[in-house]
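Let me give you the structure first, and then I'll get to my questions.
Complex shown without one protein chain; remaining protein chains in place.
As written, the chain order gives the labels A and B, with residue 1 at the start of each chain.
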Amino acid sequence: MTSIPLFHVLILSSLLFVIGFIGVVARKNTLFILMSLEVMLNAVGVAFIGAGSVWQQADGQVMFILILTLAAVEAAVGLALLIRMQKKYRSLDIDLLSQLKG
Amino acid sequence: MLANLAPIDSLFYFAGLVAVIASLKVVTGNNTVHALLYLVVSLLAVAVCFYLMGAPFAAGLEVIVYAGAILVLFVFAVLMFGLGKDETSHAPQNKGLANMFGAMVLAFALLIEMVIIINNGDMQQSLQANVIDSKAVGIMLYGPYLLAVEIASFLLLAGLLAGYHYAKPDLTGGAL
Partner (left out) sequence: MNVLLASLPFYPLVSFLLLIFFGKKLSWQLAATISVSSMAIAALVSAMLLVDLSVSQHQVMTVNLWHWFDLSSESGNAEVNVRFYLDGLSAVMISVVTGVGFLIHLFAAIYMKSDANFSRFMAYMNLFIVAMLILVLADNLVLLYLGWEGVGLCSFLLIGFWYQEKANVLAARKAFIVTRIGDTSMVIGLLLLFNTFGLLNIEAVTTLAKQANELTGGQNTALGDDIYWIALLLLGGAVGKSAQLPLQTWLPDAMAGPTPVSALIHAATMVTAGVYLIARMHGIFLLAPEVMNYVAWLGALTLLLAGIAALAQTDIKRVLAYSTMSQIGYMMLALGAGAWTAGVFHLMTHAFFKALLFLTAGAVIYALHHQQNLFKMGGLLKKLPFESGLFIIGLICLMALPGTSGFFSKEAIIAQLWSSETAGPMLWWCAILGALLTSIYSCRLFFLGFLGNCRFNEKAQPDKSTLLRSALAVLALLSLFGGLIPLDLSLVFTMATQLPLVQGMEPNWLHTVAIVTPFIGILFSWFYFKSYRITSDVATKHVLPINEGRLVRFCRQGLGFDSFYNSLLVKPYQWLAQINKNDIFDQFIMLNVWYVNLWHDALILVQNGSLRWYLAAFGLAIMLLLGVSSL
């Protein structure tokens, strides 16, 4: 099915990655940061699948599955921490978590 | 290159475009639930891309697990624990893109750099036509990557415990 050049797949992957990066760096709301992290992870997955397809090996998809697992766990733990943060600070501003300053 | 493109491949580019636009909406959104929904759209678009790249199993997993489980978890958390209100005290709502200027510059530079590197590399292959189906993936998982699967299960256990512990109602009133 195709003659999509790997180059284009990788461009898509980088684009999504960079968009996710912008989100992580520029947003103050921790929930949005977590969402942008998901976007970044997803982008990495695209790159892996593309590489697997080029070399005709299933390793790419296996790697993607592991990334998926990682994303799931990270979302769970992150959300749990987010809930604690909400309870303590009544706000989700990430700049409130700056006690390691100095 | 674009000349001998089958029509089905243009779907790839379209889906990619949808994914990028949806991601942008996620990153610049104000409403939490809207942003989550845009994220779901982005993931679905990427699933389509996967299918077109010859990885149907990955596409299925993307939809079922990523969009269907992880993001639903997000939605549940947001709705159940009232995380939806964006209460950042310092960011006025209508500043918009000005906030992101620095990050955009940095990200742009990074993007340019990555594209240049990829271009200079030996990346002129095209994707193959064959599909790598679930059977091949399953053989891989139960074969060489068995240990990885087990470790992944550990990770999931840890996540489960952490999630349970941290989200408990606050009985002792301790620190975060």
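FYI, a residue touches a chain if its C-beta (ideal position, glycine included) is under 8 Å from a C-beta of that chain, and two chains touch if they have at least 3 such contacts.
Small disclaimer: the values here were computed from a predicted structure and weren't measured.
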item	value
Residue, one of B:37, B:73, B:114 or B:148, that touches the chain absent here	B:114
Interface with the unshown chain - residue positions in chain B	102-103, 106-107, 109-110, 113-114, 116-117, 120
Hidden partner interface residues of chain A, rising order	21, 24-26, 28, 94-95, 97-102
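The rule we apply is simple: only the chains that are shown with their structure count from here on.
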item	value
Of chain B, residues touching chain A in the complex	1, 4-6, 8-9, 12-13, 16, 19-20, 23-24, 26-27, 29, 32, 35-36, 39, 42-43, 46, 49-50, 52-55, 57-58, 61-62, 65-66, 69-71, 73-74, 77-78, 81-83, 86-91, 99-100, 102-104, 106-108, 110-111, 114-115, 118-119, 123-132, 136-137, 139-141, 145, 148, 152, 155-156, 158-160, 162-167, 170, 175-176
For the chain A and chain B complex, residues of the former touching the latter	1-12, 14-16, 18-23, 25-29, 31-32, 34-36, 38-39, 42, 45-46, 49-50, 52-54, 56-62, 64-66, 68-77, 79-88, 90-93, 95
